[in-house]
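Just dropping this structure here.
A protein chain is absent from this complex, but the other protein chains hold their places.
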Amino acid sequence: MQQEALVKEGMRGKTAAQFKQGSPFSQLWETNREVFQRDKLALFGLIIFAFFALVAILAPQIAPNDPFTPLKNADGDWISNTLPYWLAEPGEDEAEGFTNTFVLGTTNIGRDIFSQLIYGARSALLVGFSAAIAVAIIGTVVGLLAGFYGGWVDVVLMRAADVAFGIPFIPFIIVISAFFDPSIWNVVLAMSVLLWRDSSRVIRSQVLVIKEQAFVSAAKVSGASGLRIIFLHIAPSILPLSFLYGTLAIGWAILTEASVSFLGFSDPETISWGFMLQDAFNSLALSRRAFYWIVPPGICIMLTVMAGFFIGRGYEEVLFPRLRRT
Amino acid sequence: MQFRLNPRVILALVLVTTVLGMSLGAVSAQERVPTITVHSVTQAERPIEYETTRLVVENMRELGLDVEHRALSLLQFFDETWFSREEGKGRVEKPFQMTAWRMVGRPERSEPDEFTYNLFHSSVRDGGYNFIGYYNPEYDALAETQRALTDPAERREIICEAQQVIRNDMVNAYFLHPQTPQLVNTDVFNAASVVIQAGIGIQNFWNWINIEPIGEERLIITATTSNLNVLNPLEIAGDSPSRVTEIVWDRLMRTNPDGLPEPWAAESVVWEDSTHVVLTLREGMTWHDGLPVTSADAAYSFEAALAGTTQVDAEGNEFFRAEATDYYPFVSGITDIEIIDDLTIRLSLAAPNGAFETSTLSKLNLIPKHIWEPIITELLADDGADVDSIQEEIPIGSGPFKFVAYDVNEFALLEAHTDHWSAPKADGWLMNVLPNLEAMIGQIQSGEMNLLWEWPSDPAVLSDIAEANDHLSLFTETSIGFQYFAFNLRYAPFDNLAFRQAIAHVIPQQFIIDNLYNGFAAPADSFVSTALGYWRECDEPLRTYEFTIEGARALLESAGYSWDDEGRLLYPAN
Amino acid sequence: MSEALLSVRNLSVEYLTQSGTVYAVDQVSLDIEAGQQLGLIGESGCGKTTLMRALIQVLPRNGRITSGEVYFKGRNLLELTPAEMREIRWREIATIPQASMDSLDPVRRVGHQLEKLLKIRGGLSQAQARERAIMLFELVGLDPERLSHYPHEFSGGMKQRAIIAMALSLNPSLLIADEPVTALDVIVQHQILEVLQHLQDELNLTVLLITHDISVVAQLCNEVSVMYAGRVVERAAAETFFREPNHPYSLGLQQAYPNLRQPRDTLISIEGYPPDLRQPPGGCRFARRCPLALAECRAEDPALREIVPGHWAACLRSAEMDALREQAEEPLFWRETEAAREVGLSTVAAEATDAASANGHTAARGETAEEILLDMRGVSKRFKIGGGLAGLVRGQREQTLYAVNEVAFTLRRGESLGLAGESGCGKTTTGKLLVKLIEPSAGEIVFDGAELAHLDARAELAFRGRVQLMFQNPFEALNPRFTLYRSLAEPLIIHGWKDEEERLARILDTLERVNLQPPELFLDQYPHQLSGGQLQRVVLARALVLHPDFLVADEPVSMLDVSVRAGILNTTRRLAREMGLATVYISHDLSLLQYTCDRIAVMYLGYVVEIGPSHEVIANPKHPYTQSLIAAVPVPDPTLKTEPLRIREGVPRPTEQVRGCPFASRCPEVREACLEHFPPSVEIEPGHFALCHLYGEHAESPPLSEEQIAAATSTQY
Partner (left out) sequence: MNRGIAYYIIGRFLQSVLVLWIIVTLLFLLFRLAPGDPIANYIDVNFTREQELNLRARFGLDKPLHEQYVVYLVNLAKLDLGETFSYAGRSVLDILAEDLPNTIYLTMSSLLLAYSVGVLGGIAMAALRGSLIERVGTTFTLMTRAAPQFWVGMLLLTLFAFQWRLLPSSGIGPALVRYRWETEWDKLLSPVFWRHMILPTFTLAIYLHGLPLLLMRSNMLEVLDQDFIVMGRLTGYSESRLMIQHAARNALLPVLTALTLGIGYSIGGNVVIENVFSWPGLGRTLVEAVQESDYPLAQGAFFFIAFIIVFLNFIADILYSLLDPRVGASAQARLS
C-alpha cells in the first residue's frame, strides 16, 4: 500500500537533488533546539544571555550617562556618593544643585553606577564569549587531534593538558595581567591558554569512543582520508560537547575576569562588573553600606554565569541522558 | 588567535598615520604637534592620581592636542618614565613626554636641600631625580650655593630665588600638597598631648614619645597599608619601617616639629668651623641590651655607613660599593671621624654643607658597635650581600622604644624603653599592616586601633567617621610632599616654555582639590611646601597659573602656535 | 495448577515514557510448579524481562503494574508491603539478572559481597558465612581462593558462576535466570549450562529461564513458554514444543537459525519486527509476520487455549496446525507474510535468485578454474602496548600482544571462507588486516597480485573500492548524523563519482538488491529511524555500492534478533554469488559459518588451527579445539543432550609466544611433544589442514599425566 502511494507521488522520478544531502552538521541545529525545548532552565539561560547581549549592544542608548565621566552639579562640582533616587531624601538633590535621577546612585567620584552596570555587560559578554569560543575551538581541535591520531600527537597534547592542569589558574592570570598590558584581551588570552584543558580531555575521550565505532572504520575502509573522517564523521558528534564546554567557559571567564579585576589587575579603561566591585571595595563602599553599589554588579555576574550553567546543564542532559530526571 | 594588536603595532600605525597626515598637510608650512602620551599609574594603584590625569588630559585635548592617557602598573610606569628619559637610552624606545608624578612627604624632606638640589641640578639628570632633564646653569649655581651656606637666613634667600626660577620656567606643573586626614582616639589619649610635625602630621617621633594615654589602654596601636618588610638601622626601606627605626634607634639630632634640626642624643653640636663639628653625647644613655652608649658607638655609626669596598665592574671600571647603600650618600662628605673622649667625637667634612645637620646628623641612626662591627666585617668579606640583607633577630637600639616582636608585613610591637632619658608616656607601640582600608576604619572605630595616620583613600570617609564617632578626633596637616605633572624638557613640544605654561593653565587645581580630594589638599606652586613656613617666607610671591583654557590658548597663540582646520594645534612656523 | 509454586494471573505492566505509554506486558498468565524448569522464549522487546521484574517488583521508576495477581506459595505478592516483598526476594525468589557481568559491586571483593549477603539476608555469622561461601564457590566450580578477588579480576564465565553462587546462597524456592549465557563464548556458555544442569539435577531447583535462545531452553528446561509482543503465545512441555510447535511464531523461531546437527539449505526468515507496544494492533499481534495469517487473524485477538492437555497456544489456526506444519517449514512460504511483502521480498526475482543460489551453494567448485584473489602469506600482527616514553608517562609496562600469528590461506574469486573461534582468537584482527584497516607486523597480504603493504596512494584508493567490510553492530556502523542517502553516497563521492544522478541510480539499484523496497523510501531516513534488520541491510548496501570484489563480514548477524538473522544471511549469500564476491565471514558461531561458507578456518590464539571445506570441518573435525567448539554448540533439540566438555574455559592472553603448541594448556589430548614442539600443519584430507601433533611426526608422543597437565596449565590459568 505504502509502495503504491509512493509510486503515485512520483517518487520514482525524483532526482538526486530532491533528497536530503544530510549535511553532517544539519543535526546540530536539531540538538541545539532539543536542548532549549527540553530544558526550561536552559531556555531561561538563553534569555538571560539575550537580555544582556541586548543591553550590551544598546548600552549607549540605554545608559543615561557616560560610565566614566563624573557627573557635575550646577556649580561644576562632582555629584559624588549620591544615593539612588529611590533611597535619597527628597529635596536633598535640589539643595546640592542637581536632580537625582540615578537609578543606582553615583560613585565616590560622581560616576553613574547604573550606566556603569550597563556598560559592564559589554566586557562581561565580550570576555565570556571570546573565552568560550577560544576554549571551544582549542579544546575541540586538541581533543580531535589527540584522540584521532593518538600516539605521539596524543602524548604531547595530553601532557600539555597536564601542564595546563598544573598551572594555578588565577595566579597565572594575575601574573600575565601584571606583566603585560593590563587589557581585557590579555585576561581572555591567559584564560584561553589554560581553560581548554577540561574540554580537550573530555572531547578526546569522546573521540576515542567514536573513533572505535564501526561507521568510522567503514569510512576508512571506503578510503576516506583522515581529515575527511575527522571533520565529516567525528567532529559533528563532538560539537555539542564543545558547546557544553563553551557555555561553561562563559561562566568561568566572567568570574575570573571579575576576580582579576577585583585584585586590581584589569584594564582600567574598560568598565566591567569586576572593576566596579573593585572600585566599590577600594572606595570603601562597604563601610558606607552602599549596597546599591556593591550588590548589583554581583547579581549581574551571578546571573550571566548561571545562564551559562543552565545552558550547560541543558546540553549535559541531552548529551548524557543518564542524568536525566525521569 | 590574535585578539589584539600589539600596542607597539598600534603605536607604529599611529606614527604611520601621523606621518601620512603630515605629508598630506605639507602644503601648510606648519607642523602639527604630534600625539602626546601622558603617563599615570592605573586607577587601581592610585585612583586619585589617575582621575586627575584623566581630567587634565581632557583639558589638554581642548587645546587642540591629540593626547593619549597611558595608565600603567607601577612597574611598567617606572619603566616608561623614570627609566626612559632619553631616546635610545631608556627601557622603552620612546622617552616619556609628560607624566603624573608625586613626591612623598618624608620627614627628611623637611630640609629644602633635598628637593632643591636633587630635583633640578643638572648633575643628576642621567640617573638621579632630575629625570625631567632640567638644565639651567644659573639654577645649578643657586643649588650649589645654598648647600654651602650654614646661615639659615642667607640660605633662605637663595632658596626663594631657586623657587622663582623653577616656577617661572614651569619646569614642573605643581598642583597640590595633599592633606592627610588622621585620627586619634581621644578616649585613649589626651588630645592636647598630640604633637603635629609641620608638613608631616601625627606620625612623628615627637608625637610617639609625647602622646599621653589617659585610660586603661596604654599602648599606641596604629596601622599601615604599606609593606613592613625590614627593620634595619642602616637601611631606608620605606615609610612604615622608618616609623619603627626612628623610634628604636636614636639619632644625634632630630628634626623638631617645625622641621628644623635640634640636638637629641648629642647634648651639644658645636661647629668649630664650616667643615668641623664636635658632637657630645648625653650621659647615661644605654642600649636596649643594657650596655652604655659611648662615643665609640657614635663613631662606629658613621664608619658603618661609610664602609664599603672598591670593586671592578664587568667593563673593567673600578667603583666603590658601599655596604649601607642608603646611608652612604649622607656621610660621603665626611673625611675624618675622631673620638675625643667617651662621649665626644669630632667629624671633619670635605666641604661646607648647610644641610649636614638635617640630612646627616638627623638621619643617621646610632647603632651599637658591639653588635654591628662583626656583621659589617663579615659583609665586607662577602662580595654578594649588602647590609640590607641583614635582619637582626632582636634589633637593639637606644631609642625611646625597644623591640618586642616583629612579623614581616604583619606587625611590629615595641615597648617603652623606660631607661631612656626621654621615655615615652605610652607603654608601648604597635603597628599592624592592614592593606585593607575597610579593616582599618573598622578597627579605628571599634578601638582595636587608636591612632590612624596613613590614609591613601577618600579623605571624606575619615572626616565622616570622625564626625560620627565622638571618641575620634580628626587632624589634618598639609604635606611637604606634592603632586605634579613632570615634563620631559629634553624634547618638543615640552622644550618650549609657552607650551608648558599653557599646559599649567589647563590643570584645574581647585577643582581637583574640591572634588578628588574633597578639600583635603592645599594648592601647590613650588617644590617647597607651604607647610614649611620658614622656607616660604620670601619677598616676592611666586607666579600663579590660574585655570583657564582660553588663557592657555591665548598664550599659545601669542607664542606663534596656531590651529589647523580640524582644530589641531600646529607648531609655530620655525 | 493448585500446587503451582508461582502463579501469575492476568498480569499487565506499563511504562510511562515521553513518547507515550508502553503496554509492555499484557494480561499474562503463567504457572511454575515446584521442580519445574520453565523456559520463557521471545525476541527482545517482547516483555519477558519486564515480566520477570514485575514478579519481584523491581520495575524501573517509570514502570507500574496495572492489573493482575502474582501468587507465590499461595500469597499474592502484589499485596505485600515493600518490606515483606524484600523478605521474599532472594530468600524465596533469587534472580540472576541480565548483564550479570556488571551486577557485582566493582569496588568490593566478591567474597565480601557474597558473605555480606549471607550475613544480612541469611542471618549467618561471619564464620558460617565464610564456610557457606566456600561451599557455594565449590558448588559452582570456582576456586574458593577467588573469594578474595575483585570482580574485574574475574573472567566473564567466572563472574557468571559467582552470580549463580550468590543466587543459590539462600536456598531459594525459585531461581529466575535472565539470559544467563548470553554474550558468553560458546565454550564458556556450555560450561555455565553444565553448571546449571548439574545444579538442577542436584538440588531439584525450580527455574524460570528467560532467553531468546531456544537451544538453551532445549538443553535446560522441561517446560517452554513463548512470549510475543507482551503476550504468552504458546506453552508446552519441552519435548512437545520442539517436536510439534503449534504457534507459527514458535515454528519460525525453531527454523530460523542454522542447526549444526541438522543443516538446512535455507533458513526461515521472519521478516518485520514486533509491533509497537505503545499502540498494540488489534487482532493477532503476529499476523503481519505470519505466513498462515487469514483475514480473521487481523480482526480477532486469539486467546491462549489448551489444544491438547498441557499444550497451549494462542492461534486461531492451532487446530489445523498439524496439517499446516509441513508447509510452514518451507522458507519460501515465509516470503508471503505482510511484513515480507512490504520490504519487497516477495518479488519474483529476489525469490528466484535467493532460492537458486541457496540450492547451488554446496555444489563442489572447480578449484583450478578460478583465480586466486587473496593470498595471506604467513601474516602476523603484534600489538605493542605501553613501554616507551609514552607508556612510561602513562604508567604502562611494555607488553606485546600476539594477535595474529603466521596466518596463511588463499581465497578465490567468489569463494566464501569462515573464520571461527572464541573471542580473542584473532579473527577480528585478521578481518581488519584483510581490509587494510591495520598493517601486518610480518608476512604479506597479496590482493589480486599486488602486495597490500606497498600500495601507493592511488592504488590504495583503488583497493579500497574493491574491498569492503560489514560490521557486527548495525546501530554503530552508520554515521548517526548522516541520512542514509548521504551514508550510501559517501563511498561513491570518495571514489570520484561526480555525477549526482549516477550516484543516485547506483544507490537505488544497490538498495533494491539488498531487498530494501522501495529504495526511495529510505533515502531521507536517519539510522535511528530503522530497525536493526533494516539497518544491517543498509550496511550491506553500503558495502556493495561500489561493486567490490571482496567482502569481509564480521559477525554480521550476532546483534540481530533471531527472526531476522536468516534474512540477512540469505541476502548476503545470494548477492555474493550474484556479484562474484569473495567473502570472509567472521563468527564465533560454527553453525552460521557452516550455513554460509565454502570453507571454514578455526583460529586459536592467533593461529589458524584447522582449515578445510565447511562440511568436512563440521562433520569431521580434526583438531581437538575444533572438536571442543563443535561439541559446545547447544542444540535446539531436547532429545539431543550435549556431552560434557573436556576443555577448560578461558582463553589465555596472547602476551607471550609459547614454545610448543599454543593450545597445549587447554588441550584434552595433550602429549609430551605438545609442550616442546610447535605443531606441524598437516593436510589430513585434500584441502583440510590441522595444526596438531596428533597427525604429525609426534603422533605417537605419550599423553601427559594429570599432574603434568596441571603443571603445564597452571602457568597460564
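For clarity, chains are labelled A, B and C in written order, and residue numbers in each chain start from 1.
As a working rule, a contact is a pair of C-beta atoms (placed from the backbone, for glycine too) under 8 Å apart; a residue touches a chain by one contact, two chains touch by 3 or more.
Predicted model, so just to flag it, every value in this text is computed and none were measured.
Contacts of the undisplayed chain with the visible chains, over the whole complex, involve A, B, C. For the options B:388, B:419, B:514 or B:557, the residue in contact with the chain missing from this view is B:388.
Across the entire complex, the residue among B:83, B:511, B:534 or B:547 in touch with the chain not shown is B:83. From the set B:104, B:191, B:408 or B:423, the residue in touch with the chain omitted from the display is B:408, counting the whole complex. Residue-wise, the contact with the chain that is not shown comes from A:263, picked out of A:53, A:263 or A:319.
Although one chain is not drawn, its touching partners on subunit A can still be listed: residues 159, 162-163, 165-172, 174-176, 178-180, 251, 255, 258-259, 262-265, 274, 277, 281, 286-287, 289, 291, 294-295, 297-298, 301-303, 305-306, 309-310, 322-323, 325-326.
Contacts to the hidden chain, counted on subunit B, fall at residues 73-76, 78-79, 82-83, 91, 127-129, 219, 227, 229-230, 232, 235, 237, 311, 313-314, 317, 319, 321, 325-326, 329, 384-386, 388-391, 404-405, 407-411, 413, 430, 432, 434-436, 438-439, 442, 446, 448. Against the chain not displayed here, subunit C makes contact via residues 56, 58, 83, 86-91, 94-95, 97, 99-107, 117, 120-121, 150, 152-153, 166, 383, 385-386, 391-397, 399, 401, 424, 653, 655.
Quick note on the criterion: only the chains that are shown with their structure count from here on.
Because contacts link the chains only in sequence, without closing, their graph is best described as a line. Nearest to the global CA centroid, when each chain is reduced to the mean of its CA atoms, is chain A. Farthest from subunit C, judged by the mean position of CA atoms in each chain, is B.
Per-chain Cα centroids separate subunit A from subunit C by 49 Å.
Measuring from the averaged C-alpha position of subunit B to that of subunit C gives a distance of 89 Å.
Shown for subunit C are the residues in touch with two or more other chains, of which there are none.
Annotation for subunit B: no residues touch two or more other chains.
Subunit A contributes residues 2-3, 6-7, 11-12, 14-17, 19-27, 151-152, 154-155, 159, 213-215, 217-224, 228, 232-233, 236-237, 326 to its touches with subunit C in the complex. Listing the residues of subunit B that touch subunit A in their complex gives 1, 3-4, 7, 42-45, 47, 50-51, 54, 71-73, 75, 437-438, 441-442, 457-458, 460-461, 465, 511, 514-516. Remark: subunit C residues 60-62, 342, 344, 389-390, 393, 432, 435, 437, 460-461, 464-465, 467-469, 471-473, 476-483, 485-487, 490-491, 494-495, 500-501, 503-504, 517-518, 520-521, 523-524, 526, 539, 542, 546 touch subunit A in the complex.
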